[in-house]
Structures are given as structure tokens and as C-alpha cells.
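And then subunit A:
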Amino acid sequence: MSGLLAGVGLALLVVAWILHPLVTGRSAPMHRDDDELTDVQHRKRIALLALRDVEYDHHAGKLDEADYLAMKRKISAEALSALDEEERALSPGSPESLDVEAEIRALRATLREGAVCQECGNPNAAGSRFCGACGAALARARASG
Partner candidate 1 sequence: MLPELGEFALWISLPISIWGVVLAFLGGRWGRGDLVLSAERSVHAVLFLLAVASAGIIAAFLGDRFEYWYVSNYSSRNLETYFKVSGLWAGQRGSLVFWALNVAFFSSIAVWTNRARNRELMLWVSGTLLAVLAFFIVITLFITPPFERLPFTPQDGRGLNPQLQNYWMTIHPPTLYLGFTAFTVPFAFAIGALLSGRLDARWIQITRKWVLTSWFFLTLGIVFGMRWAYEELGWGGYWFWDPVENASLLPWIVATAFLHSVMIQESRGMLKVWNMVLVCLTFIMTIFATFLTRSGLIESVHSFALSLEIAYAFLGFMAVISIICLVLIVWRLPELRSERQFESFLSRESAFLLNNLVLLGAGFAVLWGTMFPLLTEGLTGSKVAVGPPFFNQVNIPIGLILLALMGIGPVIAWRRASARNLKKNFMIPIGVGLLTAGILAALGMRHVYALLTFAIGAFVLWVIVTEFWKGTRARARIEGEGAPTAFFHLIRRNRRRWGGYIVHVGVVVMFMGFAGAAFDREVRQSLEPGESVSIQSAFGHEYTLTYEGISTQRGQNMWQWIALMSVERDGRFIGPMTTERRFYEAPPQPMTEVGIRSTFYEDLYVILATLDDRVGIGNEPDFQRATFQVMVNPLVPWIWYGGLVIAIGTLIGLWPGGPVQSQRPVAGVTKPAARRPGNEPEPQPAGVG
Partner candidate 2 sequence: MSRDRRFFAGLVGVATVVTWLIWTGISDTMVYYLTPSELMDRMNATPELVEQGVKVSGNVVPGSYERSTAELLHTFLVSDPKHPEVTLTVHFRHPLPDTFSEEAEVVMEGRYMGDGVFEAHEVLTKCGSRYEAAPEEMKGDDAYGYGGTGTT
């Protein structure tokens, strides 16, 4: 008898709980968050990650100088185009990828501060006067934040 009661109680409890939203109209969120990566952000992320890979591979001696420069120029262009696109629809980065976001911010800072080499597209650290890749003189950089 007590078993029957417990069973019925259990069933009622569960049913009440899952029917609750239908009765009260409480709703689950149905749309994507503001902080989710957009397509552009994702492309940018990919480009920046690729840039990191290339840097690391070069540093570790797995990539030739010539290949390294050519690849870097290409990826930097990709990253820049994504960044440009993003500037137009700027939104804060996802908390999921703080690490990458930090890199992105740093890189964007470098890129925005005019440290990108006009000759070869190499993004140089803010404050650089000459391109680290091709040696060309860079436009004077402003103080970075």
C-alpha cells in the first residue's frame, strides 16, 4: 500500500515538474547568445591559430624561412580581412576562449597600431620601427594600450 502511494506520488511529482513550463509558460532560451562566436570571429580565430602554429613550427625548426614568410603573409592577410569584417560588427569575445581572445586583442592591437608591414604583411609588435620579417621601415606607431 505504501509502495503504491510512493509510486503514485513519484509519478505525480515528475509529471507536475515537466508540465510546469507548459502551464506557466516558462520558456527555455531559444536563441544564440550574444557572446557566441560569429562566423567572422571564427574565421579570425582560425587564422590566428594558424598564425600561432606557423610561428611555433618555424621556431622549432620545422619550417623553412621562405615557406614561413610566404605562409605568414598569406595567413596574416586572412586574419586581417576577418578582423576588418569584425570591426564592422564588433561584439565582445566569447568567454570560452579567453586565451585566444587575449591573443586576438593583442594582435588586433598590433595590427591597429599600424605595425603591420606594408611590404610583406608581417604583423610586428607595437612600437617596432622596422619589419621583423623583411626589414622594411614601418609607419610610426602610436603608443599601445
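The rule is simple: a contact is a pair of C-beta atoms (placed from the backbone, for glycine too) under 8 Å apart; a residue touches a chain by one contact, two chains touch by 3 or more; residues count from 1.
Regarding candidate selection, all candidates are chains of the complex that A comes from, given by their letters.
The shown structure was predicted, so the numbers you read here are calculated from the model rather than taken from an experiment.
> Candidates 1 or 2: which touches subunit A in this complex?
Candidate 1 is the one in contact with subunit A.
> Under the definition above, what is the set of subunit A residues touching candidate 1 in their complex?
Counting only subunit A, the residues touching candidate 1 are 2-3, 6-7, 10-11, 14-15, 17-22, 24-33, 36-37, 39, 42-43, 45-46, 49-64, 67, 71-72, 96, 98-99, 101-103, 105-107, 109-110, 122-128, 132-133, 144-145.
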